[in-house]
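Worksheet for the structure shown next.
As you look at this complex, bear in mind that one protein chain is not there, while each of the others sits in place.
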Amino acid sequence: MAGTREQAIFEAGIKLGALYHQFVGTPVSPQTASSLETAIRESISLQPFVRDVRISIDRSQMEENVFGYAELKGTMLTADVVTRVESSCCHARLERKGDYPLMEIIRCYEEPGHPDH
Amino acid sequence: MAGTREQAIFEAGIKLGALYHQFVGTPVSPQTASSLETAIRESISLQPFVRDVRISIDRSQMEENVFGYAELKGTMLTADVVTRVESSCCHARLERKGDYPLMEIIRCYEEPGHPDH
Amino acid sequence: MAGTREQAIFEAGIKLGALYHQFVGTPVSPQTASSLETAIRESISLQPFVRDVRISIDRSQMEENVFGYAELKGTMLTADVVTRVESSCCHARLERKGDYPLMEIIRCYEEPGHPDH
Partner (left out) sequence: MAGTREQAIFEAGIKLGALYHQFVGTPVSPQTASSLETAIRESISLQPFVRDVRISIDRSQMEENVFGYAELKGTMLTADVVTRVESSCCHARLERKGDYPLMEIIRCYEEPGHPDH
């Protein structure tokens, strides 16, 4: 059986895969990036075992097409997700590495006390 | 060749199909519905020939699952989109009809003067 | 009220917007492009008023990332959709124009006889 540490890691992976494939392709511009960041953060925060989410969309990659907007690409997204299963936490990140949107585990740690989710 | 009236109709269809399939499946709750409405409206407003967008997500359909949230379903969405191609405008709507998320043309009209997009 | 010709145009727009935003972001390679084309064609063919769908994904744009695959971008897609509302048909297309995935009405025509959908 998987322990709480492993479950926290698994849940963090789910959240990064989910947000990536739900929102990639959304029309976006520097003027609308903020509302999209908020919507992504709030929607992923609803999912089970999520303790914290931070989303940042890189405005500098938004080369305008002929109609004056861009679409959200995976490499525009920086997402930090912290999951918690009982007292086990996992902090994972989606971040551009060169041309690839890399997802990786940043840190796993124990946090005593009651989880807030 | 299609005239401007027909192009406005075509563009309105594109926008409704796009927003539906981009956002259905997003985790949502009554607390986060507002930020999702804003993100949908702002993203679709970026697309060509869009003059106005109004989005409303029906909170009453958000039956919570075992983890306390729902996912956006097509029947939760009411979306009004107005497109404009030169002086031809088309107002189209996505709205629940029974169990089906129906998309339909509400009205086509001419609007003299300069388009704001 | 919109006539059947306008409804066929509207439905064609819906289908192009839908397929674009449903499938953009899907992992794809030259080896899997064929199954993705089939799945897109069959799924869109289910939608109301669709008479014909043809999908082609441009393998030459699939630059491999560091892990050896690509993601479906809008500019990779050529999609021809024919809708029919009573005897009115609309043929519309999604096709790359430069760096933009352009959607346009190709032809509207009347086709006597019974629709097959």
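When the chains are written out, they are named A, B and C in that same order, and each has its own residue count from 1.
FYI, a contact is a pair of C-beta atoms (placed from the backbone, for glycine too) under 8 Å apart; a residue touches a chain by one contact, two chains touch by 3 or more.
Small disclaimer: the values here were computed from a predicted structure and weren't measured.
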Touching residue (missing chain; options A:Gly17, A:Pro30 or A:Gly68): A:Gly17
Missing-chain contacts mapped onto chain B: 20-21, 24-25, 65-67, 71, 74, 98-100
Contacts of chain C with the absent chain, listed as residue ranges: 22, 25-29, 31-32, 35-36, 38-40, 42-48, 67-69
Contact footprint on chain A, counting only the chain that is left out: 2, 5-7, 9-22, 92, 103-105, 108
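Following the convention adopted for this analysis, only the chains that are shown with their structure count from here on.
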Centroid spacing, where centroids are CA-atom means, of chain A and chain B in whole angstrom: 26
Multi-partner residues of chain C (each touching 2 or more other chains): 20-21
